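A single protein chain has been removed from this complex, and every other one stays in its place.
Here is chain A:
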Amino acid sequence: MRSAIFAVIVTATGLVLLLSFKPHNVTAAPERPGVMSDPPAGDANGQADTPATSGKKSTGKAVPKVTANPGSWPGDGAGLGETAGEKVISGVVADTRFGPVQVQLVLSDGKITGVQVLQAPQESRRDFSINSEALPILDQEALAAQSARIDTVSGATYTSDGYVRSLQSALDRAGL
């Protein structure tokens, strides 16, 4: 009995300590859009930022990202529309349980060369942290697949679903 009480106290104390060692104000946490444009180097998610348009590998920190995009979720469509022959097409706003998802495609010679998320659920920090990890993966998948037949990111089922619907509608609009 004594050891049980001890275990409960140690666990509860440990929990509170662990949680209390983390920063507790929003400013200390990464800014919402900022987390997209400057992911931590070496993080598994950093790879998702590799611009597929240029075809070269890059790590998250080495490449200064161009974030001249209108949405809160700038994707890999940096510099879109600057070159002749590039077309920008928005998908429909796909509603999900947690909020709307909308993507925009950059097409060049009938190929997807950039994907940009115009909107995605970011009401809560939970939505935000999930989507900031999931959306780059989805962007990558879309660029690689050149279609809307992409895998759902585990843990972000709803966003994935909305993403695919919006992406498909953009492809439909482009006549692909």
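Assume a contact is a pair of C-beta atoms (placed from the backbone, for glycine too) under 8 Å apart; a residue touches a chain by one contact, two chains touch by 3 or more; residues count from 1.
Everything below uses one rule, namely that contacts and distances are computed from a predicted model.
Q: Looking at UniProt, which of "Ferric reductase", "Formylmethanofuran dehydrogenase subunit A", "CidA/LrgA family protein" or "Cytochrome B6" names the chain we cannot see?
A: UniProt lists the chain that is not shown as "Ferric reductase".
Q: For the chain left out of this view, which of A:111, A:126, A:149 or A:173 touches it?
A: Looking across A:111, A:126, A:149 or A:173, the contact with the absent chain belongs to A:126.
Q: Counting contacts across the full complex, list the positions on chain A that touch the omitted chain.
A: Where chain A meets the chain not shown: residues 3-4, 7-8, 11, 15, 18-20, 22-26, 28-30, 44-45, 48, 97, 124-126, 129-130, 133-134, 137, 153-158.
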